[in-house]
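In this view, the complex is presented without one of its protein chains, the others remaining in place.
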Amino acid sequence: MRRAGAGLWAALAVGAVGVVGTFAVDGAQRFWANWILWFVVAVCVALGALFIVALQHVTGAMWSVPLRRVPERVAALTPWLVPLALIALFSLPVSFSWTQPGAAASATVALKTSWLNYPFFIARLAVCIALWVLSYRMLVGGSLRQDKTRDPAATIRLRRYAPVFMILLALTLTAFAFDWVSSLEAGWYSDIFGAYLFAGAVTSSLAATTLLAIYLYRRDRLPGVTPDHLYNLGGLLFGFTIFWGYIAFSQYLLQWYANLPAEVFWFQQRTMGSMQGVFILLGVGHFFVPFLALMSRRDKQNWRRLRWVALWVLFMEFVDVFWLISPIQGAGLHLGWPEASFALFFVAAGLLIVRRAMGMGEHMPVGDPFLADGLKFHLR
Amino acid sequence: MSDRVFGVLGLYRDADALLAAIPEVKASGFTRLEAFTPYPVHGMDEALDLPKSMLGVLVFLMGALACVSAFTFEWWTSTVSYPLRTAGKAMNGWPGWVLVMVEATILVSTFTAAFGMLFVFNKLPFFGNPMLETDALPAFTRDRFALVVMSGRGRLDVEAAKAALRAAGGDALEVIPEPERVRASAGWWMRTVVGLVTVCFLAGYGMDWATRTYPTVRPMVNMEVQPRLDPEAPDAFFANGRGMQRPPDGAVARGYLPILAATPEDAGKELVDPLPVTAAVLARGRHMFDLHCAVCHDRLGTGKPWLDSTYQAQPVDLQSAPMRDAADGFLYWVISQGIRTMPGYAADISQDDRWAIVRYIRALQRSQNATAEDVK
Partner (left out) sequence: MTDATLPAALRIAPLVEGDVSLGGLDDTVRTWSEKTPPRSWYIAITITSLVALGGFAAIGYMLYTGIGVLGNNLPVVWGFLIINFVFWVGIGHAGTLISVILYLFRQRWRNAISRIAEATTVFAFMCAMIFPAIHVGRPWLPYWLIPYPNQRGMWVNFRSPLIWDVFAVLTYFSVSLMFWYLGLIPDLATLRSTTKSRFKRVVFRLLSLGWVGNAWHWLQYEKAYLLLAGLTTVLALSVHSIVSMDFASSMVPGWHMTIFPPYFVVGAAFSGFAGVVLVFAFVRTAMHLEEYVTPRHMDLLNRMVLFLSCVMAYAYLMEGFTAWYSADPYVKYVFATYVFGGQWWAGWLTITLNCILPQLLWFPRLRRSVPIMVIVSAGVTLGMWMERYTIIVLSLKRDYLPSSWGGYLPTPVDWAILIGSVGFFLTMLLLFLRKLPVIAAWEVKPDIVYYQKQRTEAGHV
């Protein structure tokens, strides 16, 4: 375990060198494209994890109580979004089409300046991040305190707050998607885009939750949890894979069909030329691979298989965001050592954060009054 | 009623009692057991050693087949059999096919799941099941749970089975007799076939009679009957009572000026080709020539008809010297009025197109008699 920690720190250091090197060698545009990419990935995984936690409170599901600490730990990425965002703000003059000199000359962008301007944009980000961190304190903090107090009233408070969080999440994540992904190309618009990023966020954080849950399960840190619980995670992963495919295909089909110049140029950048391979990989990898791999009941119950599928889905979330953001650097496939070092840096950082979060409270929410009922869960 | 035994039935109070009874009865040496319950009882598959259901595999295979078939069919109809471009997209615009593929896949897989379960695996509908004739039927489809010790080939120690069921807590014990198997007689078949044929005959004859006797309903009749005059229809508006009126004397249709010259030779002197010298005129001429003239005069104007030798006419060789020397107006007159067996085309080909054909004939003649000068 300590050796793994040292390895992660080493990876972080190597990655950091590469990240700084990108700025020095390849220039600001590539650096900021990658930084925004990983900022978006981090928001997706952290917020998706908070969503899974809140979902359990909203639905009052029993089976997921023993596993709830797992997404709560993945959500520990949330406070770290603050430094990520602060740095990302410096990308505004470089990466966003509406900040470029001459952008105001474009008639469509000129009409949007009351939305796309520095003060309002930064204010929106500040509000989003503040609400996320606050929600993290409420949802995860409240759950951790309950470990000690064993007070059922905490569950009531969490259940009251969860629907509020859901509404906030819908609004803030949509605003984030429009600001930090869609407005990179200010002319493009698609009103399903918030749902698109949400689908990816939940899928990826479910994958992260599944991976971490299996890791803990194998080491017997989750006593009483059975493959049936993991089966449910697999089922949710399967369901959200279909949901993502559905949303992604709806968006693509409708813009492909109507063929309006204001919309379709965005897909042209992302489906033609050297991005075509990424596009195909995304369709096959983000939808068909997990769909077929998780189709039968036996596959979902088999945690050895599930582990690989979850890892693959996480990788696909990266491909998804790469597909969204990388083309702002112009034609061509921007994939090389800078991308590798960013990946190394952020994956290592994320693992270190989650590893540190493993020390928070018990491995299971022992104060939750429904823990015993949750452990009793079995299929059929 | 046969004296062979189908099985011995015992009723149990609830699902737990039934699940507890199964191993007990098994322990008494009866292994061919079947359970009948008002709702699906979980754990029964293990208690009775039931095999795993293969329905999922069947559904997957049929669904995959449907998906591939739907794609192939859509691709074939839209690009091969009836090529159709939609909204300027590529011929292989697959995104437009996906949704029908999804629907076809789901339709076939759901019906495979339902019918596969009913017909293939459960062998339903089956109304000859002896269980349907038992006294306990209302009980075990309502709130009781039945366990039946089945007989192997009609042989069963009925008393021992009863004892085993009773010992395991069962009551309302019942011996179910093997049902008689009655074969349909030849007379039954005769009656059925004759009856069906009669019914079909009567239905067909009845339909025929009905359609003859009663007039057909004509919905949306104003699409069929519209206020308009058909050709040659009478009409009271004009004094002569005709719907179609002759044009006034001396009226000339645009593009169809009559030729006043009496002979081709006169025309050759009088008429001048009015068309400008453009590639479009030549192209038009070529199109019209290929359409109307080439069938007899050949594409090159050699006068070798494409038609069968039974076609006796001998069209003029347009490449011959007299024709090359003939004036433009001469050719125009012949096309318009016809000559020998050739009919006139004045009604079919407009004035400009006839001149374009003349122009093209000139081009043909020059192309077949080219000199070295022309190639320079």
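Every chain is named by a letter (A and B) in the order it is written, and numbering of its residues begins at 1.
In this section, contacts are C-beta pairs under 8 Å (C-beta built on N, C-alpha and C of every residue); 3 or more make two chains touch, one makes a residue touch a chain.
None of these values were measured; they are calculated from a predicted model.
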Per the touch definition above, residue among B:141, B:320 or B:350 touching the missing chain: B:141
Given B:27, B:68 or B:107, the one touching the chain that is not displayed: B:107
Selected residue (touches chain absent from view) among B:65, B:131 or B:282: B:131
Selected from B:34, B:208 or B:235 as touching the chain missing from the view: B:34
Among A:7, A:93, A:152 or A:223, the residue in touch with the chain that has been omitted: A:152
Touch with the omitted chain, as defined above, among B:222, B:240, B:310 or B:371: B:222
Footprint left on chain A by the chain that the document does not show: 60, 107-109, 111-112, 115, 152-153, 155-156, 166-167, 170-171, 174, 178, 189-195, 235, 239, 242, 246-247, 250-251, 253-255, 257-258, 260, 262, 369, 372-373
Touch list for chain B against the chain that is not drawn: 14-15, 34-41, 44-45, 48, 50, 53, 55-56, 59, 73-74, 77-78, 81-82, 84, 86-87, 89, 93, 96-97, 99-100, 102-104, 106-107, 109-111, 113-114, 116-118, 121-122, 124-129, 131-132, 137-138, 140-143, 217, 219-220, 222-223
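As a working rule, only the chains that are shown with their structure count from here on.
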Gap in Å, rounded to a whole number, between the CA centres of chain B and chain A: 48
Contact set on chain B toward chain A in their complex: 42, 56, 60, 87-89, 93, 95-96, 98-99
Residue ranges of chain A touching chain B (in the complex, touch as defined): 249, 252-253, 256-257, 259, 295-297, 380
